[in-house]
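The structure appears below as structure tokens.
Missing here is one protein chain; the remaining ones are kept as they sit in the complex.
Chain lettering (A and B) follows the sequence in which the chains are written, and residue indices restart at 1 in each chain.
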Amino acid sequence: MSGHVRVKDLRAGALKEGANLLSVQDLRTYFPTQDGVVKAVDGVSFEIEAGRTLGIVGESGCGKSITALSIMRLLEKPGRIVAGSISLDGFDLVKAEESEMRQIRGNDISMIFQEPMTSLNPVYTCGDQIAEAVSLHEGKGHRSAWEHAVKMLHDVGIPDPARRATQYPHELSGGMRQRVMIAMALSTDPALLIADEPTTALDVTIQAQILELMKGLREQNKMAIMLITHDLGVIAEMAHEVVVMYAGKVVERSDVNTIFDHPHHPYTRGLLSSIPRLGEKRKRLEVIKGVVPNPLNLPKGCLFQRRCPYAMPICSTPPPFQEVAPGQVSLCWLTPDFKPPAVGADAPAQIAEEAAAALSVAK
Amino acid sequence: MDSTVNPTLAHRDDAEIDEVDLTPVRTYWQMVRRRFLQNRLAVVAFILLAVMIALAIIVPTVTGDAYQKTSLLNPNGSPTTTAPLGYDDIGENTFLRLMKALQTSLFIGFAAVSIIFVVGVSIGSIAGYFGGWIDNVLMRLVDVVLSLPSLFLIIMLVAFFGTGNAWVIIFAIGLTSWTTAARLVRAAFLSLREADFVQAARALGAGRFRIITRHMLPSALAPILVACTLGVADSVVTEAALSFLGFGISPPEASLGNMMTNAINFMVRQPMLIIYPGVTLILIVLAASFLGDGLRDALDPRQRVEG
Partner (left out) sequence: MVTYVIRRVIQAIPILIGIAIISFLIVHLAPGSPIDKFRTPRVSTEQLNNLIRMYGLDKSIPEQFLSWISSFFQVWKTDNQGHFIAWGFSFTDGRPILEKVVERIPATMLLMGTALATTVVIAIPVGVLAAVKQYSIADKVITVLATVGYALPSYWLGIMLLYIFAIDLNLFPLYGMHTLGGSDDLPDLAWHMVLPVASLTIQSVAGWSRYMRASMLEVMRQDYIRTARAKGLPPSRVITKHALRNALIPIVTLLGLTIPTLLSGAVITEAIFGWPGLGNMGYQAVIDRDYPLVLAFVMIGGAMVILGNLIADILYAVVDPRIKY
């Protein structure tokens, strides 16, 4: 790869902390299928700042993984990004050429996946697989790439790294394999790490270790993380900012403390209240009634209305993004203090639409 | 929910809230049928085979011995309405002969597969269900039969016990080819033994035979069905090979194999005589393999390799 003009070359810490690293605007990724178009990601916007961790939380199927794959341009056919922009320090990833994306993948942005058991190639040693990324992007020779790989294994806390590097993935436990994945992802010192459910497939104790590891590494490297999970505990542990997704849309966005202390969107509130707390006396667990809507049969207006205990007639009009508090937006008709909007809960659709246009916050 | 909520808003009770998932519910077999019918190639193959079987049953039954009627007055005659494919070197009606040959070959194929099915499923299910030393002994038996050079053994059996005897051919093919079916059933049974629904049946007090037949066999049948479909084609081809080598059905009886073998002698004058049975044979094999693929995809779409 040496000799090519680098598209970016963002090392972790290249941008000042807080500067805008990745900006996703109105991303839409659709999957045309035999039975109709599945709008997996439908108008998602958020920003990730350098050195900060953004948590994306939501149920299975809400589109969070597809968002990540869209950023990396690793979508499987027939998925396509149909609209929107993804800007990495000013460089548009949606319009980039495939060859340019290849320079960015594993280099400026690295990604780790949910299944450590199957994400490593069984016929090559761990050291080889880590060294491959390094020699590809940094043009290092075999020996120096191997040494770097061993160093990475050490940095992720694997004991006896020189020996482990010569072992095959099946000789390592699940937790260790995930560490190898992390080592592989970080070996090129990327500015952004996308972690798609990195601990979901692991035991709880191992989960805690991996999260500790990631926290330590981000301190050390000053890299940004986009952490995708359905586990609110992980969010609380790791994220600075949080985006809540439902059925392909962002329904709430804020910093982590606000999300936990003052959630606004009924879905977020439902998620939080369904976590059982120790010492709490309750006869039954709280659930969010109903099921996630069939992507081929979405309701008109707010996608959550069929399950929402606050639903009003106005909800059949698409709700606006309200800024319900400084730095907190919610895709809902309810006012910041949970009352129906001023225009009246039973307002006819047309008036509701105008109100929506007036209330819309462009973010 | 949060108790600070405006009580007048939280008026929707549980019954109203349920999001209904509108995808229709279907039984397993309904879905199998649906998936199969969506596979046009498999459906075409099925229809083709059905037509061939129908012809093979109807035409020879209706015309009786007419296929054997020779007429030295009309050797290599050209097609007429009653003989759409013309006549062969000794004046036999090629079309009638072809239909009879189809009947014989298909009969041998299905009969051989029946033996494969019975022997294979029995041995496989016993080995898979009981495990332990029974499994060991039966698998040694499978190893031995599997290691025998099958075509050669079939030739031996047919040559020594009765050349040209359809039943000898059927048993020879059946007794040498059951091993794959046995292994499939055994594998399915070994994994099903520990399946939860089998444990549940046992806990409810179901007897062994009932468990095997009612609970385990249906799940194990899917790969067997596919193997049997392909087995029919294989058996038909084997019979034809036997005929070529001189051990198959002999004239005046007709089989696809002996029609082809006979036609070799007249290839220069009447090349079509070898094409008709050859193409018929190829069609049987193609149809069986597409049907087999279609069945496999329909019964277990997870196995499908996006093809």
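As a working rule, a contact is a pair of C-beta atoms (placed from the backbone, for glycine too) under 8 Å apart; a residue touches a chain by one contact, two chains touch by 3 or more.
Please read all numbers here as calculations on a predicted model, not as lab measurements.
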Touch with the missing chain holds, among A:Ser45, A:Thr67, A:Gln103 or A:Asn221, for A:Gln103
Given B:Leu146, B:Leu190, B:Leu221 or B:Met272, the residue that touches the chain left out of view is B:Leu146
The one residue from A:Leu93, A:Leu120, A:Ile225 or A:Ala356 touching the chain left out of view is A:Leu120
Checked against the full complex, the residue among A:Glu132, A:Asp231, A:Glu286 or A:Glu353 that touches the missing chain is A:Glu132
Across the whole complex, the chain not displayed is touched by chain B residues 140-141, 143-149, 151-153, 155-157, 159-161, 233, 237, 240-241, 244-246, 260, 264, 267-268, 271, 274, 278, 281-282, 285-286, 289-290, 305-307
Touching the unshown chain, chain A contributes residues 72, 74, 101-107, 110-111, 113, 115, 118-124, 132-133, 136-137, 168, 170, 181, 184
